[in-house]
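The structure's right below; bear with me while I get my questions together.
Complex shown without one protein chain; remaining protein chains in place.
And now, chain A:
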Amino acid sequence: MTETGADKMWARLAAEDPARAARLQRGLKKRYAREGRFKLYGILAVSVAIGFLLLLLGRIIEQGHTAFYANQMTVQVYMDPARIDRAYPQGTNFQQMVAQQQLARLGETDDAQGTKATAYRLLISSELKFRAADLIRNDPSLIGRTVEITAPVSDEADLYYKGEITRETAAEQRRVSDEQMAWLDGLKRDGHVSTTFNAQLFTNGDSTEPELAGVLGAVVGSALMLLVTALIAIPLGVGAAVYLEEFSRKGRITDLIEVNINNLAAVPSIVYGLLGVALFINWMHLPRSSPLVGGLVLALMALPTIIIATRSALKAVPPSIREAALAMGASRTQTVFHHVLPLAMPGVMTGTIISMAHALGETAPLLLIGMVSFVPGIPGAIDEPAGALPSLVYIWENASERAFHERTAAAILVLLAFMIVMNAAAILLRRRFERRW
């Protein structure tokens, strides 16, 4: 119906002035074409962006998913009274002992230097030693008996089981010999190897041994650091913005301050790191590598962003609300805290979320204040040495053990998950604020 209507309209136009109708029709066609082209550019841009994102995520997941499960071996351990010191069980070389017992079970004879036992020992994680020592400490009567112990295989053995190292890999590029592969195959064939979820990745701190390394220390470090950052940057930033926007007399000085804040937001983060070293560590003597110093530096970095976002959120509150409150006899402070700031809250939260997410992923300043050092424990307070997730990624990526590479990707995934959880919480909070009004 509209078709015929439009056709009729064109027919009438053409009857009145054919040249004008043709010109109109050409112009219309061009206009629609331009609109279509513009839409196409938009779709292309969005698809490219999504494509890259998927590529990045896909690559990380592909590289990292293997870190989330690990292979364990179950072995019979004869607690040899000749080798175990009752008073100091953890001094025993359990790995060597187990390796020799395993070789004996296979009926292999070792040379005088124990070359084969050493090679077998490299397939067993030092976790086995800790577990065996724990068992004996809890129950010394186990000495002289045979106990079944389950422990992770070593990182190289794990890589073999995961198919990252195969017999086809050139010999000089792998650290697992054909002989070791045969032993591993044997273990698996006899059902002594089980594949389980790698819980240690989430319960352990960093370690020099990949199969024992976990992200918990870095997660706690990052969380403590962000806590410090949030506690300092949010009140300070919001307060400064409220003062500048609502209370200060606009003039040359506020202009100068505004320009400086905008410039500070663009200062490279490594410069903030240098400032942190000079100010917090060298001058104030705060503990190096601690979440306290990290949080302080990140707070300095986050401040300009929070101030700018808060100011623009305050500017967006309609002046009629301020007038209404002032005309009711509310003081300036009451006006701001009863009406203006609550209305600006969603905008303030958005700015805060962005700056916190930024702070979480920031690495450069952490390099300077010593948060890239190897910290095996899990920090318990903000003044204890700690790592952070981005610096853990940096450390693991640079590690020589190949098994750390899959863990690097896993750490990146954990970092992303941390960020998503944090942002989701903040968005939920913001929603709540929005609904109240």
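The definition used in the following text is that a contact is a pair of C-beta atoms (placed from the backbone, for glycine too) under 8 Å apart; a residue touches a chain by one contact, two chains touch by 3 or more; residues count from 1.
The definition used in the following text is that contacts and distances are computed from a predicted model.
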{"item": "Chain left out of the displayed complex - its UniProt protein name, from \"Phosphate ABC transporter ATP-binding protein\", \"Heme exporter protein B\", \"Sarcosine oxidase subunit gamma\" or \"Dihydroorotase\"", "value": "\"Phosphate ABC transporter ATP-binding protein\""}
{"item": "Identified contact with the non-displayed chain, of A:Ala119, A:Ile321 or A:Leu416", "value": "A:Ile321"}
{"item": "Option from A:Arg311, A:His339 or A:Arg430 whose C-beta touches the chain left out", "value": "A:His339"}
{"item": "Residues from chain A at the interface with the omitted partner, ascending", "value": "249-250, 318, 320-331, 334, 338-339, 343, 437"}
